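Removed from the display is one protein chain of the complex; every other protein chain stays in position.
Chain nomenclature is as follows: A and B, assigned in order of appearance, with residue numbering initiated at 1 for each chain independently.
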Amino acid sequence: MFKKKSKVRASKKRSYMSELWRNYKKNPSAMIGLIIVVVIIIIAIFAQITLDYNQDIVQQNMKERLQKPSSEHIMGTDQYGRDVLVRVLYGAKYSLAVGIISVAISCLIGSSLGLIAGYYGGVIENLILRSTEVFMGIPSVLLAIAIMAAFGQSLFVLMLAIGLVYVPMFARTARAAVLPVRDEEYIEAARVSGVGDLKIIFSHILPNSLSPIIVQVTMGVANGILTASHLSFLGLGVPVPAPEWGAMLSGGREFIRDYSFLTFYPGFAIMITVLSFNLMGDGLRDATDPKLKQ
Amino acid sequence: MKEKDLILDLQDLYVRFEVEDGVVHAVNGLSLQIERGKTLGLVGETGAGKTTTALSLLRLVSEPPGVVECERLIVDGKDVMALSQKELESFRGNDIAMIFQDPMTALNPVFTVGDQIAETIAIHENISQTEAQKKAIDMLELVGIQGERADEYPHQFSGGMKQRVIIAIALACQPRLLIADEPTTALDVTIQAQVLNLMRELRDHYKTSMIMITHDLGIVAQICDEVAVVYAGNIVEYGTLQDIFNRTKHPYTEGLFNSLPNIRDRKAELNPIKGLMPDPTNLPQGCPFHPRCPYADEKCKEEQSVKWVSDTHYIRCIAYEREGFHIKLEEKR
Partner (left out) sequence: MLRYILKRFLMMIPVLLAVSFVVYFLMDLAPGDIVSSMAPADASEADIERMREELGLSGNIFERYTRYIGNLLRGDLGMSLSMKRPVINVFFERFPATLKLAFGSIFIALVISIPLGISAATNHRSWIDGTSMVLSMLGLSMPSFWLGLLLILGFSLKLGWLPSGGSGFFSAIILPAITLGAAQAGNLTRITRSSMLEVTRQDYLRTARAKGVAENVVIRKHALKNALIPIITVFGSTLGNALGGAVAIETVFSWPGVGRLTVAAINVRDMNLATGCIIMFTIFLTLTLLIVDIAYAFADPRIKAQYSR
């Protein structure tokens, strides 16, 4: 009934962002998501600065092993006597890094492929679309496992693996966003007046596809963190003894009967992080397209 | 006035929608009476509250956000406001039926048209599924579609054909009162005439009373006995077809006529009503038409009242009584 049209042009980029923010901040759950994400980022940076990896994170202290949560160790200690809280806080950086960098990879590759497919159409489009289908046919965890197996187990490969897994999603999102604008007259006009393809893509087509890509990025971070923790839990992600949450959870598994806090807290940390990115993604989707708001 | 046989007696209908951005006053004290067998035209611009009025008669306004209040709503002797949910279901489609504006979206895409006609028959008549299907085919043929197409889905029909199907659904149980909400607006001009003729034939065949909602005065002239001109959720002028067309009294009705293209003088400029419909969340004081009315004075900003011009004709305007008031209709009818 009360639809607002939000058409975006390159020249209106700034007002688009402020419009986005204006819509976004009206949504309380989206704001909660944003605040938690900011807090987690601050924790990750702060932990990185104040804690020493060798001394605080991985050094074993068998005298204090498997202590239940107390005022001294709020989340208790693990089977090697390491403080769980400190490790959980330090672990934020792995999840954030994997989530953000892998999405950066998939967004960069995927969106470019999608833009190219959507803009040029024809054989190129077909080729790109068919290849995304191929990759989407493999369950994402299995594809990531295969990539990890191929290139060896490290933090960098993990980012790469998850990044590659989500390329098709970005390609499809970007292409779908280009389709409605590619036949618009102003694109045609730009083409006729001799503007280069690259310039058209960057100054006319990309800004129009921005909204769905932004949403996809946020959701992608959430999915990336989840997939990474999956792999680490299976022992195929970030190698031990790094305090990656999935790996910590996996390590605490055998003690679950008596020391459930070892599995509870890392899992809770994953959930809160993923949840806050999902809330942000939802909020962004509503903010970029008021029509979709339900 | 003498006692009339009324199919519809509506007194002081108010409908408002309480939404985030404020309260939309869609219908504001509208009263309407229709004699059995007559056809009333409900005329006005988009957003005047015509459709909301019609939906209120079937109690189909979604509440919330809508709030429907009225003094009296009697359809064919039934006090509609007092009906239970169950009674409403047997009332809708049986005593009163509605044809919607857009035939493209009014049919369910995943059921065959035959099923959609048979459904209404099965609900209201105590007959078997097969009989209902058979009656549905009869209805299809009545509206000029071959019976064997009953097994087809809506997407296999053209717009005009879909509207025929919708008419078949509406008339399947021979309702006493039929509401047609801009039934031809979404159709091609050539199809419009066919559909309109069909509706007129069927109306005469079943002796159905009818409310024709439209903004097309041409349709009104063809099919209506009485006309109510609606503005900002209330009737501003009401009378017989003759009253409205030949003895126009309200400045808004005048504006509607003047904004029609003049067929006799193709060079004549269109003379649309200046300004826009008032914001229904924030209606002006007094007469809602005064900001656009060429005759309005200070008093119009404060009050408005009903003046009966004759037994059959009233207007909601106080400027009418003032000295020098004279409607200037261009000669084109």
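One rule holds in what follows: contacts are C-beta pairs under 8 Å (C-beta built on N, C-alpha and C of every residue); 3 or more make two chains touch, one makes a residue touch a chain.
These numbers were taken from a predicted model, which means no experiment stands behind them.
Which of B:Thr46, B:Ser90 or B:Asn197 touches the hidden chain is settled by the complete complex: it is B:Ser90.
Among the residues B:Thr39, B:Thr52 or B:Thr120, only B:Thr120 touches the chain that is left out of the figure.
Mapped onto subunit B, the interface with the missing chain covers residues 58, 60, 85, 88-94, 97-98, 100, 102, 105-111, 119-120, 123-124, 153, 155-156, 166, 169-170. In the full complex, subunit A contacts the hidden chain through residues 130-131, 133-142, 145-147, 149-152, 222, 226, 229-230, 233-236, 246, 249, 253, 256-257, 260, 263-264, 267-268, 270-271, 274-275, 278-279, 282, 294.
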